[in-house]
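Some chains have been omitted; the remaining ones sit where they do in the full complex.
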Amino acid sequence: MDTTKKTIIVFSGDFDKAMAAFIIATGAAAMGDEVTMFFTFWGLSVIRKPEKVRSSGKKSILQSMFGKMMPRGPGKLGLSKMNFGGMGAPLMKKVMKSHNVMTLEELIATAREEGVKLVACTMSMDVLGFSKEELLDDIDYAGVGAYLGGADEANVNLFI
Amino acid sequence: MDTTKKTIIVFSGDFDKAMAAFIIATGAAAMGDEVTMFFTFWGLSVIRKPEKVRSSGKKSILQSMFGKMMPRGPGKLGLSKMNFGGMGAPLMKKVMKSHNVMTLEELIATAREEGVKLVACTMSMDVLGFSKEELLDDIDYAGVGAYLGGADEANVNLFI
């Protein structure tokens, strides 16, 4: 075990939970830790590109439906509480901005600069029909085996 | 500490989170890890028998009410997001099936074959009025002390 490794499973696609995940990840990376974030299920929304991308794979009707309804990237995520039909997140962002908290987009960029490893769960991609082009470029792709290998080497493993 | 032990608290009774928990658990067990899953609060729904079982204990009116409203087993769980009044889970299952993902029922069966220890939280059973007959047969029953004992010996401890 190595006290300088951390893993975070980002299962949630909520703005507030994604913020928490990236604040922890960038904080740990700033302290020199090796951090790996696994994006699975709804968490794939967090690393989705904001623009509409033509998927290289063929999507089933259900996959198209999930794809249409899942938010396209950090700018479109809702709050886990007090979402008010989508109004909650913009209000939360406004109050965060006035307190000089980094935006989620900035936190993601910072995480990448710091070397935080972003990993998309391949099984979730398969099920929900996301192709690589629809997610952020230059990330990693792996399954539960890789997660468990990483978790075994880490001393902090969170599920968010 | 032993790198081959894992614990997962399954607090959630959502289909998608239960899937995540069992994918991690069965993955770890397949790699030779000793995995213990503690089902507490809404998580008891996941290990509930699908059929209506006459409870051996007397239930209060409130317990009967919670019992009636909590889903009976993996087949009845809803999604944590995009549940659409219950339609979300069947659609998710359909898309999972078409991608050859094991069903939650199959994952639970696999977990048991692999020796994953399923533990029902006795305090939650007491509060929500679940008797042993209402839950899967041949599981374990324990409280927070046993959980903490297990977590102390494990290197990955998740709360889902």
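As written, the chains take the letters A and B, and residue 1 is the first residue of each chain.
Please note the rule applied: a contact is a pair of C-beta atoms (placed from the backbone, for glycine too) under 8 Å apart; a residue touches a chain by one contact, two chains touch by 3 or more.
Quick caveat: nothing in here was measured; it's all calculated off a predicted structure.
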{"item": "Number of identical chains in the entire complex, 2 depicted", "value": "3"}
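Note that in this section only the chains that are shown with their structure count from here on.
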{"item": "Distance from the mean Cα position of chain B to that of chain A, given in whole angstrom", "value": "25"}
{"item": "Contact footprint of chain B on chain A as seen in their complex", "value": "1, 9, 11, 13, 40-42, 60, 62-63, 65-66, 69, 123, 126-129, 143-145, 147-148, 151-152, 157-159"}
{"item": "Residue ranges of chain B in contact with chain A within the complex", "value": "1, 3, 16-17, 20, 23-24, 27-28, 31, 33, 80-82, 91-92, 94-96, 98-99, 101, 155-160"}
